[in-house]
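Heads up, one of the protein chains got dropped from this complex, but the rest are sitting where they should.
What follows is subunit A.
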Amino acid sequence: MSRRNRGNAGGTYVNNVRGPTSALTSFLNERGIRRANPAPAPPPENVADNGDDNNEEPASPQDQAAPSSSSSTPAPASSSSRLTRTARLTRGRALPTPSTSASRSNELDGVNDDSDSDDSDSDDSDSDNKNLIPIAVSTSTTRAVRATRSRVAAVASSSSSSNTVASSSAPSSTAKAKAAAAAASKKRPRKKDASDDSDDEDFHDITGHISRSNFSHKGRIPQGSNKIVFCSRCRARFTIKAGTTPAVDEDDGGLLCPSCAGTGSPGPLKNTLPKAKPVKRARRKAQKAEIECHIPTLQDLCIQKIANSIEDVEAFGDISDISLDKICKIISRNRSLNAETLQLFLDARHSELILYDCTDITAIGLQNIAQFCPNLRSLKLKLCGRITNEVMDYYTEHLTKLASLTLIGPILILEHTYIKLFETIGTRFEKFELKGSSRFSLKAIKALCDNCPNITHLRLGDCNLMDDEWLEPIAGLTKLKSLRIRNPEPDKLTTSAVVKLVQAVGSGLEELELKGCNGLTDEVLVDAIRPSCVRVERLNLSGCEDLTTEGVETLFKDWSVNSGLTYINLENCVMLKDEALMAVTEHSGATLEELNLSGMDEITKDALQTLTRCGLKIVGREGDYVDLRFM
């Protein structure tokens, strides 16, 4: 219960299960109004009712425990306060007698529809649920907390594969069983206290035969109800499909769940798909074993603890910056970096911030970065697809000390936002890295070069609009020390333009990267790099497949103006032969620290022996310095 409201910032959660929502639904949800069971009453009515019901309902559930009339329950079912729903579920659990089955079934339907009503967009629910599930894993702890939501969780989990309503439709039983088992395995920590996994089993069996194409809102709720009952032997909760008879325990006349009733002959399921069942059973038993093994990993537990105790920063003690960065990496790797765990890294004293995976950080969370860390000098946001123009403008205004910005994957940012950023930062700007933006245009790069003459590091990768025209303004950046151009669209950058660029800025460059610029010929090496790049220490020409041995030889042979490179990357320069490598080692052998020859399959061991001349530097450090993959 305590978890319920966590993580609501910017997202929508129904019982901690997030489904796709329209703007209206999310608006209502924030106010505690949930769409109720649409079958008994049309949605607009429910919406109107909900405002009142929210206050009344908490008092009423207990009163409705006894009566089993189905007429009474749709009305409360139409109220959508979370508390009520949960209370009713609790009530349902506490009263396992069949007499209240009708009310419980409507509860169930109400529950179903509550979660279903959020699945308004079939395309979204899949991706949303898929995104949801890892979050759910990492934030779930006590099963008791989740216990009351297990039904909803099971329902939502089975809907994750079908994209639609949970209990009464699903494409194929196998796909559903798999996905539901996978999803249920993630939601396992949420399972009820004494319940068995037979819950999930029954759900799949019940709805196996209704295909997505036959889905209709009316048909969603099976008439005559699914009953939730308790097994008299193992006390597990299970569902009896409408119209089928459950196995009965001879001794005390109580109902038996399928597993107690005997393997391979589930009583309640006799009426459905008898052929498919044995296969389903076997597969499900295997998946059941998987599900039952799921205990959260220690990493997850730690992250949850951190997320919970985030208010209590003192509790964590002193953390060095290196550790903090390491923790950021770990949390990102576990896909748990969200608006809450983010708080751990936001501190007014920080001048540098690197966030490795901002996929789950909403726009508001990203804005918080500027609010909490106004003194940032360097900001690096990886996978920041969610950053909006408003947030970017906010950064522009409030991060007054920002000098270095890295954005990887900012798909939403438009040209004018970039231009505004450059105009505001102006001469302060030193390092700019942008990867993966198809909206960064010529105008933007011109604005950058006009407004920010002090740029020392410029890195542009995967920018679809990049072409020769971009290289002209870049040539005007006289203070450039590091230039990286990665993966432009094939054949958009011509050799002559690149040559001109390198000739213009080459003398100051310490690092030059032209990765993935296929189509570049030896001219770049001979006419541009050789004469101009006197200071360059790091050279990356990977993916430039048209470079020939002669070109490389000409570059490195007697390249006296350059005193030796420390990093050379010739990955996938497939045409290069032994002489090229020999020329490289001849020239830079003494200074070389890292060498990447991956993919150069023409090289023989003779050339490789020259690597021994590379001095101690290349083997002295730790790590992987000579990359000889695919050779």
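The rule is simple: a residue touches a chain if its C-beta (ideal position, glycine included) is under 8 Å from a C-beta of that chain, and two chains touch if they have at least 3 such contacts; residues count from 1.
As a convention for this text, contacts and distances are computed from a predicted model.
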From the options "Alpha-1,3-glucosyltransferase", "NADH-ubiquinone oxidoreductase chain 4", "Elongin-C" or "AP-4 complex subunit epsilon", the chain left out of the display has the UniProt protein name "Elongin-C"
Touching the absent chain in the whole complex: find that residue among A:L301, A:A348, A:I411 or A:V561.
-> A:L301
Just one of A:L28, A:I327 or A:V499 touches the chain that is missing; which is it?
-> A:I327
Quickly run down the residues of subunit A that touch the omitted chain.
-> 141-144, 189, 193-194, 196, 292-293, 295, 297-299, 301-303, 305-306, 309, 312, 315-317, 319, 323, 326-327, 330-331, 333
